[in-house]
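All protein chains of the complex are present and in place, except for one that has been dropped.
We call the chains A, B and C, going by the order they appear; numbering starts again at 1 in every chain.
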Amino acid sequence: MSQIGALITHPPSEGVEFARIEGEIGKDKGIKVRTLYTGICGTDRGIVRGALKFAYDPSGFDFQVLGHECIGQVESSNSDIFKKGDLVVPLVRRPGDCPNCRIGRPDNCSDGNKHEAGITGLHGFMREYFYEEAKNLVPVKNKDLAKIAVLTEPLKNVVKAFEVFEKVSSRSIFQNEFSTNEGKNALIIGSANEAFLYSFVAREYGFETYMANRHPIEDSKLEMCANFGVKFVDYSKDVNFPTNFGLDLIIDTSGDPSTIVRFLRKATYNAVVILFGTNGRAPDGVITGADIDWIVERNITICGSVDAARIHYEKALDLIQKWHLAHPGVMDRMITGIFKPEETNIFTVKPTGEIKSVIKWNELG
Amino acid sequence: MSQIGALITHPPSEGVEFARIEGEIGKDKGIKVRTLYTGICGTDRGIVRGALKFAYDPSGFDFQVLGHECIGQVESSNSDIFKKGDLVVPLVRRPGDCPNCRIGRPDNCSDGNKHEAGITGLHGFMREYFYEEAKNLVPVKNKDLAKIAVLTEPLKNVVKAFEVFEKVSSRSIFQNEFSTNEGKNALIIGSANEAFLYSFVAREYGFETYMANRHPIEDSKLEMCANFGVKFVDYSKDVNFPTNFGLDLIIDTSGDPSTIVRFLRKATYNAVVILFGTNGRAPDGVITGADIDWIVERNITICGSVDAARIHYEKALDLIQKWHLAHPGVMDRMITGIFKPEETNIFTVKPTGEIKSVIKWNELG
Amino acid sequence: MSQIGALITHPPSEGVEFARIEGEIGKDKGIKVRTLYTGICGTDRGIVRGALKFAYDPSGFDFQVLGHECIGQVESSNSDIFKKGDLVVPLVRRPGDCPNCRIGRPDNCSDGNKHEAGITGLHGFMREYFYEEAKNLVPVKNKDLAKIAVLTEPLKNVVKAFEVFEKVSSRSIFQNEFSTNEGKNALIIGSANEAFLYSFVAREYGFETYMANRHPIEDSKLEMCANFGVKFVDYSKDVNFPTNFGLDLIIDTSGDPSTIVRFLRKATYNAVVILFGTNGRAPDGVITGADIDWIVERNITICGSVDAARIHYEKALDLIQKWHLAHPGVMDRMITGIFKPEETNIFTVKPTGEIKSVIKWNELG
Partner (left out) sequence: MSQIGALITHPPSEGVEFARIEGEIGKDKGIKVRTLYTGICGTDRGIVRGALKFAYDPSGFDFQVLGHECIGQVESSNSDIFKKGDLVVPLVRRPGDCPNCRIGRPDNCSDGNKHEAGITGLHGFMREYFYEEAKNLVPVKNKDLAKIAVLTEPLKNVVKAFEVFEKVSSRSIFQNEFSTNEGKNALIIGSANEAFLYSFVAREYGFETYMANRHPIEDSKLEMCANFGVKFVDYSKDVNFPTNFGLDLIIDTSGDPSTIVRFLRKATYNAVVILFGTNGRAPDGVITGADIDWIVERNITICGSVDAARIHYEKALDLIQKWHLAHPGVMDRMITGIFKPEETNIFTVKPTGEIKSVIKWNELG
């Protein structure tokens, strides 16, 4: 029996601890994965703050290993599909038995009976190593991505959200008379990690893309935006933004009701609004009869979108690879801080200028 | 030059008047239609009340003939498609030049440059007769429908909204594991004409269907619901409805923000919410961070839906014909009052127990 | 142990026999159904002729009860869903474990591991009574349909095929510039039972509808066509049909390669061709480079379509109910002969003028 370092929590209670736990948990899954990097996101911090009331320990344990954003390297494998040295990104959500789960779409789970690693009843990846089955590991073919592929997990959410956009926008002709998105405007609300990823993908779709927040952002971030052709708007100053055009696609990463309603009234005919951000502590917003009227008269569609499926992890990895070559250095600069597992204050104090903070667990082998 | 009786308005100013106007307006459209019945809806009353600020007179006129719900009979025709005696329902919306308008979907107009008979810049049908082109007239083949086909216009909105439901629900597996809607629950908010029609169509889709309002409804209406297998809920009494199941489809005909948000929190995974009703005078509602979270975590889709296209008029007529045979008398009982054009108080005082009030203009020839 | 009369086969060997078999087979399924009528189709005759090489006995049996088109009446039930006296149509196909089977779509089985009652490894319904689970029984609410609902099974294939049409035709704008199928032409090849049902549904979609065969059909059949607005073409006489328009939808019920290719060259831009009929004994056809070119240059889509899911049985029943009221007597006249189980020659000698021959097993209780 071997003990390994791990970041453990006791959801829905607050707190996080770097502790020694049994390393061989889940050994029968067959593939041993050494953790390289794990990313830290709002969900992790919410669990540590005790704010995620739906989070809970795995059955039979009085703790839960934290962490769902991860890239690891196979240490040993009982599968033909993976061999020692392979880089992998593990899936977060695991299916229940509803129709969506049955076809590999637990992200669309119909009854809530799925599990999520590091969140709801399944140990996460913030530990020295873990065991997994091949079906829950997505291969990363290029060793150059050994660090930045930690962005796969957050990016896969974006890929799924755009799949949702494609599906729901088929209710009418969304594109212009030339069949493209030229002249269509996308607004991404927020300026944290997911906002950047949403903005970059909006550019892939050909949208005129705006990232907006109610405060300025650092020059280094503006430069990253510029590299992808994304425009940043500080709407505490540009209070009527946008003034001379309507928004065709709005993506919210803030979870703030007032901000969402504010920009909803800038949505134009057949617009799609993706709600992705959640913020339990956001102040209440007001929605008026005129807001409802606006949505109705313009055939606007508003979609909650959560998580993603294996297909989206694969497409996210493909985008990371593409961007790695087409926008050299930008993906690396998305990772604004590398921490040790012991530095648990990273979960309570957000570093200045953070886009994505990651924890390093092992060297690439 | 012949003068005819017509109900005229001066939008966005308030008021309505039964006046004599030139009968030969639009004569070059070629098909003369004697109006049989016109229905009265909230939009008509909104115009009369001066509440529809987007309504305006046709170009070159200092008035607009009211009325968009209509069934008429061809009096003379220059077209091979229609002949004297044919029953017809005229289209309300006329296309502009956007991609949706170009393919016969002005209901999904991308730029607002469409027109609507009796509402925005085009004379309506509340007059003794009018002229139209064949492409704007939908044939009604069965003379038995000469009165109840006045319901085609409101029902076509419902048909389009369910098309929207079908499109957006394709973002995940909506149906149960047996491919049907058995066990899926639909709530229709409101109990006026459109609420009945939405409820009836929800039953066609196999939903367990609830129509809800914050007051009781008359026994005669309960009976109509029962005939279609629709359950009515007075949620001023059943305050926690629904308690032991989630809602898979919510359709709002009230336009009331608070009511929408209230039931939104009863929506389950992959639920679709259709916003159809508008009410400029509705009190503001409150939307919380937890509401946003609910929408996100459950992949809920909220869709505004307005108007409909020719295909939906055709399907609506088909449903009216079907229901006429399958639920004898119910369609007739939807028409709760028949008025004369002179009785203009019908636009300001809603009759007790009204489902659909109509104006009779001419006898079936 | 009770013995009951049943029509049994030994696929893939030829032959059929009216024999006594154990009645309590499958009793643990819980719901006992008295068979009212079973329909006879080409598949049944193919099994009897020994031509269906993929047909086989249920595991553990040296025979297979024939029959998959059926309407029955519940005799006793262990389920809340059904009670004694209820009319039911049993499902034919039962799922394996592929993604399509998992979501109630065994009609789209991805690996062939489904079973079909009366065809592949599952006893059929040509016996005095049988046992079933609730999930495999579709309720028939109207007792008036006790005989004609035997058409549910063949009609459900048509409903699914039109679902396929809707899906694949979404690859471009199929409808006209007014959003409808007016002016679009559908050809149904064949004039047996399924050809009638396809023709009737094509009319529901608004197609100008032609049913074609290379010989004339009886006046009584022409009258049924006329009742639905279907035109019949004897293309042994009208050899260039159609001469002045293209076909937008072609549905083949013949399985004859030469006939399919012949009409393929009459398909117009964006046409959809549904292949439904199968005929192992059909003579070979010739397909030329010019045929391939025709398909390519016109973006034509050709779809095989087999079987259907529970949702299609429900919609088929709804259509039968609708047609029963809207076209009085036509559904009854679809059933051209009622036979006794003992009259097994019905499987080898097709009665003159047959549309659908059925076997009567029990009186409606």
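What we mean here is this: a residue touches a chain if its C-beta (ideal position, glycine included) is under 8 Å from a C-beta of that chain, and two chains touch if they have at least 3 such contacts.
Computed from a predicted model, the values in this text were never measured in an experiment.
Of C:79, C:176 or C:344, it is C:176 that touches the chain left out of the display. Although one chain is not drawn, the whole complex shows that of A:180, A:220, A:236 or A:345 it is A:180 that touches it.
Within the full complex, the residue among C:83, C:141 or C:167 touching the omitted chain is C:167. On the side of subunit A, touch with the chain left out of the figure occurs at residues 102-105, 135, 173, 175-180, 204, 206, 309-311, 314, 318, 321-322, 325-326.
The chain not displayed touches subunit B at residues 99, 102-104, 170.
Residues of subunit C that touch the chain left out of view are 98-100, 102-103, 105, 107-112, 163-164, 167-168, 170-173, 175-177, 252, 255-257, 260-261, 269-270, 275-306.
FYI, only the chains that are shown with their structure count from here on.
Annotation: the subunit A:subunit C pair of sequence copies touches via predominantly the same residues, more than half of the used numbers being shared. Measuring from the averaged C-alpha position of subunit A to that of subunit B gives a distance of 41 Å. Chain geometry summary: the mean Cα position of subunit B and that of subunit C are 37 Å apart. Averaging Cα coordinates per chain places subunit A and subunit C 48 Å apart. Shown for subunit A are the residues that touch two or more other chains, namely 99, 102-103, 170.
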